[in-house]
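As you look at this complex, bear in mind that one protein chain is not there, while each of the others sits in place.
Per-chain numbering from 1; labels A and B assigned in written order.
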Amino acid sequence: MISTHSVKLQLIEGLGLEDLDITDIDDNTALFNDGLGLDSVDAIELIVILDNAYGLKFKNMDETKDVFVSVQALTNYINAHEK
Amino acid sequence: MKINLKILGQAYVSANEKCDTLEEKVLVSNMMLRRRLTRGAKIAIYLASKVGYENEKIVFGSAYGEVQATVSVVESIYQKKSLSPTAFQNSVHNTPVSYLSIVSGNTAEVTTVSDLHDTSLSVLKVAAVKALKGDKILLLNIDAFAFDGVDTLNRCGVSKLESGVALLVEMTTEDANIYIENIEDKALSPSLWQMQEICEKSINHSHPIVEIEI
Partner (left out) sequence: MKSKKVYIHGMSACCSAGRTSTDIFNAAIHGESGVKKCKGYLISGEESAIGKMDFDISFNDLLLEKVKEVLMLSHIENFQDTLLLVGTSVGGMTWAEKQFIKDEGSYHNIELEKQSMQSISLTLKKHFSFKDAMTFSTACTSSSNAIGFAKEVLEAGVYSQVLVVGADSISYTTVNGFNALGVLSSECSLPFDSQRTGMNVAEGIGVLFLNTDPSDIQLLGVGCSSDAYNITHPQPEGNGAKLAMSKALQDAGIEAKKIDYINAHGTGTMANDTAEGKAILSLFPHHPYVGSTKSITGHTLGACGAIEAIISTDIIKQQSIPANRHLQIKELEALNAVQKNKQTEVNFVMSNAFAFGGNNVSIILKRVADED
């Protein structure tokens, strides 16, 4: 089981979010658009990270909509589906 | 044909591994943009800020291009691992000056040439022709090729794995006082030599004007 703490570390490192540390990212803040401000390239990078780290695959971007909402949603998904 | 270029500003950086004075946090305050900058892009933005750049046309040259991004892509392909889209988008030769144009809001013409060891001369000649229309031109030549396999490829034995030169120029009908002598600097990649030579000669000159032969 992974924690939101380690997911945040992966986001910071994997997406190059320099200047941020885990205390800057709330479990329920929106990851895209208004919240953290990630963009469409980040969405694809996140899919790559999840594949390489956990063997998780998405068929298309629609499948990521509910998963990429927040760190909490992402953590829940990883714990439910990790291979 | 000979075209004389007045040097309005000049700057250079070099480091054995990594230039550590690029002021990126100051020059690019937007972290979400800054995090994607390649080494070449950071050097381009830094050098432009040192020569009085004000959104002029840009002529950029890089002998080896975006080496880290290219290596990352090729390694992923070899290992059959998912490719980073950021690495791919950053792997084109134009990347450093594309980021410079984005950061500075520059909608002017930006062009990139790449001719291995002839890169300096290509940059100078292309810029000289473009300067004929009367515009100021920013010239940049950057090599940033530190990566894990660099020793295998560094057959010239270059010790500066990151280096860059910038010149801000405009055409002039005044007589030249700087001429390219092809001075070698073994620490640098030969692709930078002529522009580095002009930079050094113009630094202490009160009114530097270089002759470019095309």
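FYI, a residue touches a chain if its C-beta (ideal position, glycine included) is under 8 Å from a C-beta of that chain, and two chains touch if they have at least 3 such contacts.
Note that the structure is predicted; figures quoted are calculated from it, not measured.
Colleague: For the full complex, which residue in A:V41, A:L56 or A:V69 touches the chain that was left out?
Modeller: Answer from the full complex: A:V41 touches the omitted chain.
Colleague: With respect to the chain omitted from the figure, which of B:K125, B:K160 or B:K201 is a touching residue?
Modeller: Going through B:K125, B:K160 or B:K201 one by one, B:K125 is the residue touching the chain not shown.
Colleague: Which of these touches the unseen chain: B:S49, B:S91 or B:N141?
Modeller: B:S91
Colleague: Residues of chain A in contact with the chain that isn't shown?
Modeller: Here the touching residues of chain A are 40-41, 44, 48, 61.
Colleague: Please output the residues of chain B touching the missing chain, sorted low to high.
Modeller: 1, 36, 63-65, 70, 73-85, 88-95, 97-99, 101-102, 104-116, 118, 122, 125-126, 129-130, 132, 149, 152-153, 155, 214
In the analysis below, only the chains that are shown with their structure count from here on.
Colleague: Would you mind pulling out the distance in Å between where the CA atoms of chain A average out and where those of chain B do?
Modeller: Centres of chain A and chain B (C-alpha means) sit 35 Å apart.
Colleague: In the complex formed with chain B, which residues of chain A make contact?
Modeller: 15-20, 37, 39, 41, 44-45, 47-48, 51-52
Colleague: So in the complex, the part of chain B that touches chain A is made up of which residues?
Modeller: Touch residues, chain B against chain A: 25, 31-32, 34-36, 81-86, 89.
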